[in-house]
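Shown here: the complex without one of its protein chains, the others still in place.
Going by the order they are written in, the chains are A, B and C; count residues from 1 in each one.
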Amino acid sequence: MELFEVKSEPLSLEDITKKVERREAGAITTFIGTVREWTKEKRTLYLEYQAYEPMAAKMLAQIGKEAEEKWPGTKMAISHRIGRLEISDIAVLIAVSSPHRKAAYEANEYAIERIKDIVPIWKKEHWESGEEWIGNQKETVPYPSGRPHL
Amino acid sequence: MELFEVKSEPLSLEDITKKVERREAGAITTFIGTVREWTKEKRTLYLEYQAYEPMAAKMLAQIGKEAEEKWPGTKMAISHRIGRLEISDIAVLIAVSSPHRKAAYEANEYAIERIKDIVPIWKKEHWESGEEWIGNQKETVPYPSGRPHL
Amino acid sequence: MIKILLFAGLREEAGKSEIEIKADNLSISGLKQQLLETYNSLNLNGAMIAVNEEYATEDTVVKSGDVVAFIPPVSGG
Partner (left out) sequence: MIKILLFAGLREEAGKSEIEIKADNLSISGLKQQLLETYNSLNLNGAMIAVNEEYATEDTVVKSGDVVAFIPPVSGG
């Protein structure tokens, strides 16, 4: 049972929640990132995720370690899916258990922000009008062909 | 399919997540409140939840309405269980979907805080050494017999 | 008749979950006084009040047929 994983198979919310359940932890938060059909006026047909797999799994585990240091008593699990994903498919799952709810929320949100900063995973949007590797970690400025605005 | 409910049957994370799923919402947060075995040095054997059921369901719906006004575009569902609950049983589930993750986290945390303020539901702790209705909505100052410190 | 609902610790103190009081056009504080004549050990001071499933205040006036709930500090979630 890997707490931090990158895989091609569908992700299960039930499974990841079980990974962090503990009798002393009364609060669990989960984050479910799904493939959105509409981003502003643009319609996504499907997505493709690519990862530098061994390093991505390591970085996810590092995020978990960071969170457990910042919020002692929390336990985290993260799964990220790669390959082709359809609309509404789950791309990422984050689960955090904690004796206290505040830490469970904060550590969870910390994790998704860190994923978008440091984990080597990329998504390619496929629209009716074309396709594009999304390159900005905070999803605000997509640029074509993996080439950032310099 | 009720978005806001108070019931005696076990709660399902899968079910409540489905209630808020939408193709335009790429982020879903859930909160799972479970029965904790240990609160500081005190060991809980089991809990009993009582509700003013029709009003509690109304208040949950009101929290959802407040959240949808504060965070436009979010959709919320809340289920609260009542009756006898064992350690690790789920007492409350909150799910929020949103096109953007920040709102999904914030609205979810708002909901659990509001539940602890305004929803007429009470829990009775059963310990080895006795039992007690917990009376302070933020769980910081339990008092015996439903009688607050005045 | 005004129906009074009790919960949690208050229910245990009173030994019942519902009490009916013959009254009409009475403020909540008046109702409390009347209730305490019979149930003098009930501690209603920390409780919020709901009339017909909506939160109300001490000076809310209730009529016959209304349902008044005394809501001790809540502890759900």
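What to note about this one:
In the analysis below, a contact is a pair of C-beta atoms (placed from the backbone, for glycine too) under 8 Å apart; a residue touches a chain by one contact, two chains touch by 3 or more.
Since this is a predicted model, take the numbers as computed values, not measurements.
For the chain that is not shown, the touched chains among those present are A, taking the whole complex.
The residue touching the chain not shown here, chosen from A:A51, A:M76 or A:A107, is A:A51.
When the missing chain is restored to the complex, the residue among A:R36, A:H80 or A:R101 that touches it is A:H80. Listed by residue number, the positions of chain A touching the unshown chain are 33, 49-52, 54-56, 58, 80, 91-92, 112, 115-124, 133-137, 139, 144-148, 150.
As a working rule, only the chains that are shown with their structure count from here on.
Chain centres here are Cα means. That of chain A falls 50 Å from that of chain C.
As a whole-number value, the distance joining the C-alpha centres of chain B and chain C reads 25 Å.
Each of the following residues of chain B touches two or more other chains: 33, 112.
Chain contacts: chain C has no residue touching two or more partner chains.
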